[in-house]
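Have a look at this one.
Yeah, one chain of the complex is gone here, protein chain that is, but the others are all in their spots.
Letters A, B and C mark the chains in the order given here, with residues in each chain numbered from 1 onward.
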């Protein structure tokens, strides 16, 4: 932590700052300039982060030095985390060169559409099935998902297709039941700072797909992962899915630079959701290509047999054929990025 | 709902759109222009909102007409909601001309600081005590609140001072216990779209203080209120507390225009949190004055006996004296706004 | 400037940083922590601001200390700037307790509407007339203003009413002619970082009304003022007019906290444009009240005899009567803020 003082700070004020900081177990080093003096605070930043340093007379600004994330920090670990989501060799995310694609419907609508979608995306090369059982919807009058019934359909389809399952959990009370049915728990963008949920999801020690909040900074995303990890969850997959900006031409603004920044900061896998980022089916392919080019470890894509009649997110869902086509077109981008993407030839 | 079509739309595409819409129980009216044709969809917007209209060939844009909020909509009610939070005549928020001020520490740190603060803010004119028991903190390494112990302290201090209590609830599993101890449940900015929590908070039918999310639109705030109301909660107080923008000179950007916009759209009371909006004690007074001038029904202000040593939010907390002074200075602004603010003379 | 180094920095890297900084005429002070080392750089921040410190191996982050604005900095002057815009005693902005209101049409549309508006706003208490001659319009197909003809109308109406004139200048080649006709030159939000224009406007040494850019930070606004001042213009009035955010309920988001922040940072007067901030006539009054409550030195308000038929910005313009009413209602807010606003009684 560095404290930058006001130009006219008095010696007494400076001494008060020094005492305040040292009383909290840190050492100080004071550098006096002609016009401004800075106080370096050496020790555990977490302690000072709590404190009302701005209240001390003579303080102009406070600059943290140490990154607040530790378990998620790439500097504190020997290697990149590989998250295993199923038993098959390719059912992993991160840790190596593979590009892992998750696909499936926004919501589980019924047994047959889920099964049809699962078979199709598996045959196209997806390694995992997504499908919403509990849906976070802006309006209470919108379709809220089939709940437990959908969880059971997901488990059945997993048994039939061999695809592991990821589905969203929205309530601490649901964590256990979702963990019984799913291979990976998704924490949605709107719950990225639902700290009670993060802690609970960490406790069940299942892989977690953590989506970045609409207006969360990269550091806040990493701190959300840290909440999960501190509570016991080690296998966190981070997902960039677009942020909220002034631009209205797209549903959200995909922060493509978040991928290399995250890869520099953390050992956790980073995937991208091009469906929510753009909000339109036509944008899924270019955003998916860009994500792989920028270094993402995978994708999560919404797919629906008949998007026109989808109960949610139909605008951005790919048809089964369009997804299959996307997977074929992804291959050369994966190769250009020095990655592998195993897609069955058509 | 209005569907704007592409300039080159064919008759078949237009007919497909018409059938699609009418199959969902709505009527259509087609207006043909020289270059563009629009399809008016008459009926329940909620039905169409679900649908993937962008997927229909020939559709350029879709414009909802009806406001998605109904219970919160000012047009659907005869009068403005008054939220009663205690038994004393002035322990209400909204519904009339009174300016209601809630004050107290960010976190409940111990029994004596809470009591001291409560007595002081009550004597300065606050009608309600705030105090965090469960704290949403960006870092899992930060002070997380005293939890149940804090709830009990709050209840004791209420008994002693007569001040009703508002405290944040972060987990569906806590709703019941918080409702047993508090007079009003706060849903924090980070949980504004924690829909499970909104529903649960609605079910206990207690007054709710609903804070606007950092990047939530005004419409999304009203839809969050709608979630609470649909589930049985009628007494929702909306709180503008600053949004996230590119500006870094302040912690958040107080959206002062949200006050008159909300007063135009909803019958629910609207208050402002100048402490979180600015993030610095020096900004609390000017933002509080501005809030009252813009038409707010009240304020929620962080107050601490010794902000320098506060365990959270010390930078933005007022001292007891500063709060007392603020209350005195608020009076002429309340009067200028045609409102009443009863503050004991010093 | 403080340089924060990487945890694993080597002695050689540290030495290289030291040499690099000292070769540019600054002193360094190195504070070594257990995990991280910081290098304080003492001397002129402006020199280092230019440099590619991030390129030096071992550098993690660079934190400027000194404020980059000097002439606009409140710390470098003995008193607040009063900008005189006309000869009458009340024709000043800033420097004291008076609230100064500028009013007039968005565009000068013709001689009679301008004269009618001027007489009416003067009689309501405005101290200055605004009116656009050269209009910055998003579309080249929109009305672009009457140009030179409008400047002449403005000068005539000034002669008739005694109201000084402010009008926008958009092109360095127009600065001279606008300065011949107007008492204050306006630099619009879209030109806030048109540095050639800022310099030219500074050179003619006329009062300048500088509007904050849609996505300009407060620091960037002050640096834009600095450009004018370095080039000779001393009388700069800063104008907060709303920033661009994700919220679509209003045209822009008025950054009400910018007022106290600017008053803390600079000696220049600060006024607010509630018309552009909200974009709707109904929002002008609450935003104007809030601006005065938050400490603004004045307002600039769009007024039109018949907004329905205005050639630009009709949605947000007040009628003559509505402006007159606004002025009456502003008085108690000005008084509550300890300011004076002389409005003729009706």
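One rule holds for everything that comes next: a residue touches a chain if its C-beta (ideal position, glycine included) is under 8 Å from a C-beta of that chain, and two chains touch if they have at least 3 such contacts.
Bear in mind the structure is a predicted one, so any value in this text is a computation, not a measurement.
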Response to the item:
Checked against the full complex, the residue among A:3, A:72, A:201 or A:243 that touches the missing chain is A:243
Worksheet entry | Candidates C:7, C:95, C:136 or C:162 - the one touching the absent chain | C:136
Response to the item:
Out of A:205, A:253 or A:306, only one touches the absent chain, namely A:253
Response to the item:
Missing-chain contact, candidates B:31, B:112 or B:340, resolves to B:31
Worksheet item: Per the definition of touch given earlier, which of C:77, C:91, C:110 or C:193 contacts the omitted chain?
Response: C:193
Worksheet item: What is the set of subunit B residues that contact the non-displayed chain in the whole complex?
Response: 2, 4, 7-8, 27, 29, 31-36, 38, 40, 42-43, 61, 63, 65-66, 75, 244-246, 248
Worksheet, complete the sentence: In the full complex, subunit C touches the hidden chain through residues 20, 46, 49-56, 68, 134, 136-143, 170-174, 190-191, 193-197, 199, 214-215, 220, 223, 226-227, 230-231, 244, 280-281, 307-315, 317
Worksheet item: Which residues does subunit A use to touch the chain missing from this display?
Response: 215, 217-219, 243, 245-250, 253-261, 264, 277-278, 282-283, 286-287, 289-295, 332-333, 335-337
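The rule we apply is simple: only the chains that are shown with their structure count from here on.
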Practice prompt. Rounding to the nearest 5 degrees, give the angle of the rotation that lays the CA atoms of subunit B over those of subunit C.
Written response: 180
Worksheet entry | Intercentroid distance (Cα basis), subunit B paired with subunit A, Å | 27
Worksheet item: In whole angstrom, what separates the CA-based centres of subunit B and subunit C?
Response: 31
Practice prompt. Starting from the mean Cα coordinates of subunit A and subunit C, work out the distance between those two points in Å.
Written response: 39
Worksheet item: Which subunit B residues sit where two or more other chains touch them?
Response: 215
